[in-house]
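This part shows chain A:
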Amino acid sequence: MIEAQTHSPIKVGLFITCLADLMRPQVAFAAVALLERAGCRVRVAREQSCCGQPALNSGDRASTMNIAKSVIRAFSRDDFVVVPSGSCADTLINKYPDLFRHDVRWAGRAQGLADKTFELTTFLVDQLGAELDQVSYPGVCAYHDSCSGLRELAIQQQPRTLLDRVEGLSIRELEDGNACCGFGGLFSVKYPDLSGRIVSDKCAQIAQTEADTVLGGDLGCLLNIAGRLRREGRDLKVFHVAEVLAGMADGPAIGEAESEDKA
Partner candidate 1 sequence: MSVSTASQRVEFQERARQALQDTSLQRALAKARGGFVDHRLDAIEALPEFDAIRDAARDIKNHVLANLDGYLELYEQQVIENGGQVHWARDADEACQIVAGICKDVGAKTVTKGKSMVSEEMHLNPVLEAAGMTVVETDLGEYIVQLAGETPSHIIAPAVHKTREQITDLFHEHHSPLGYTDRVTQREALVNEARSVLRERFVTADVGITGANFLVAETGANVIVTNEGNGDLTSCLPRVHIVTAGIEKVVPSLDDLSVLLRVLARSATGQEFSAYTSLYSGPRRADDIEGPEAYHVVLLDNGRSRLLGGQYQPMLRCIRCGACLNHCPVYGSIGGHAYGWVYSGPMGSVLTPLLNGFDQSLDLPNACTLNGRCKEVCPVRIPLSDLLLKHRVEQHERRLSPGFGRFLLGVWAWLACRPRLYQGVMALPLRLMYLLGRRRGVLAWLPGAGGWTGSRDFPAPAGRSFMRQWQNRKVKS
Partner candidate 2 sequence: MNQARDQILGTIRKSLAAGEPRTLMRLEELRSRIQHSRPQVQPEFDDDLLSRFCQKHVAVHGTYDRISVEQIESAVVKHLAGMGLDAQWHLGSGPLLDATQWTDSVFVYRKGADKDTKVALSEAVAAVAETGTLVVCSGPAVPPSQNYLPDDHLIVVDRRCIVRHMEDAWAILRESGVAKGRAINLITGPSKTGDIEQTIQYGAHGPRRLHLLIVEDA
């Protein structure tokens, strides 16, 4: 575990993730707030866009390597890189080193990035042992463990540990919580019928818990789940776990309209 020195705060680079950047900036703001409250100095590299998963999962190694190189360069100055997404963190931590396994020039740099990269909740719990500010969220929450985070990075307990300290919040587990939500990035675009079918199963399980809120650590899954819940006419709120932990879950949830006075 890292010991924060009073004189030299922990320098963290935030990997925003393309979905948070474009779709839900508040997730990144929440991540910044959480890291700052935990004593980190957060830097947001301007030269970042996406981790490259769409190319990687389409089998386009060359494009992925180009993107990976730009990510490796962009974060070369940071002591740590924190990612508010299990699947993007997995890409940086596990997939980049594998891509450059046979590239003598880049293998070391890719491993260097991998070694200092952490998913947000694991960084807060496992690395910092952070005691977050007391926040409250009055809600019964179903937690969706996203697949890459769960299976490649063993993220399961960390978000629950953090959520345990949120006042008024309780967690209900899904019957088959290890099941995929059907997002799968481009899978949901290439095979929308299949994806739609899988997410409707997921939503049925969520509904079974009688929770009023869905939380998770990966925006892709959450957009998918929120989109399906809205289509089914269910009024569950969907938030990224960081939004709740940072006390930023008082505005519109994912897929929810802005309130009249704001809009």
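Selection criteria: all candidates are chains of the complex that A comes from, given by their letters.
One rule holds for everything that comes next: contacts are C-beta pairs under 8 Å (C-beta built on N, C-alpha and C of every residue); 3 or more make two chains touch, one makes a residue touch a chain; residues count from 1.
Computed from a predicted structure; not experimentally measured.
Visitor: Have a look at 1 or 2 and point out the one touching chain A within this complex.
Guide: 1
Visitor: Which of the residues in chain A end up touching candidate 1 in this complex?
Guide: Counting only chain A, the residues touching candidate 1 are 16, 18, 20-26, 28-29, 44, 46-50, 52, 54-61, 63-64, 66-67, 69-70, 74, 147-148, 151-152, 175-176, 178-180, 182-185, 187-201, 223-224, 226-228, 230-231, 252, 254-258, 263.
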